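Yeah, one chain of the complex is gone here, protein chain that is, but the others are all in their spots.
Showing chain A:
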Amino acid sequence: MRQPGAYSRLLAGGISGKTGPHSLPLARIKKIMKNSSDEVKMISGEAPIVFSKACELFIEELTKRAWMMTLQAKRSTLHREDVASAVMNIDIFDFLVNLVSENSGKSEDPQPVTEA
């Protein structure tokens, strides 16, 4: 994996890849937002900024929960199944149920998709 130099990423300028103090690249967030739906038209400049922080919180929470599953299984390597278990256990992560159970190759007990 090529590690960017301390300055090369910052001084590269432009929109892509620059993390700045927001830690997650805003341009990428914007792209993902736009890709989520054809109906998304304009995005204010601040929305990706909120997302950069929100994604950080999200990753932290999901990681924490997944790690708890890892510990329960008495392992020290966090696996995809731990993430899947965490998702199954937490209501607000219901939107991830399909994502973590697809491509897993094994058919777990299909969680009923709750209606919104």
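The rule is simple: contacts are C-beta pairs under 8 Å (C-beta built on N, C-alpha and C of every residue); 3 or more make two chains touch, one makes a residue touch a chain; residues count from 1.
To be clear about the criterion, contacts and distances are computed from a predicted model.
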item	value
Omitted chain (choose from "Nuclear transcription factor Y subunit B-6", "Actinin, alpha 2b", "Two-component response regulator ORR41-like" or "Snurportin-1") - UniProt protein name	"Nuclear transcription factor Y subunit B-6"
Contacts of chain A with the absent chain, listed as residue ranges	1-4, 6-33, 35-37, 39-51, 53-60, 62-64, 66-67, 70, 76-80, 82-84, 87, 91-92, 95-96, 99-100, 102-103, 105
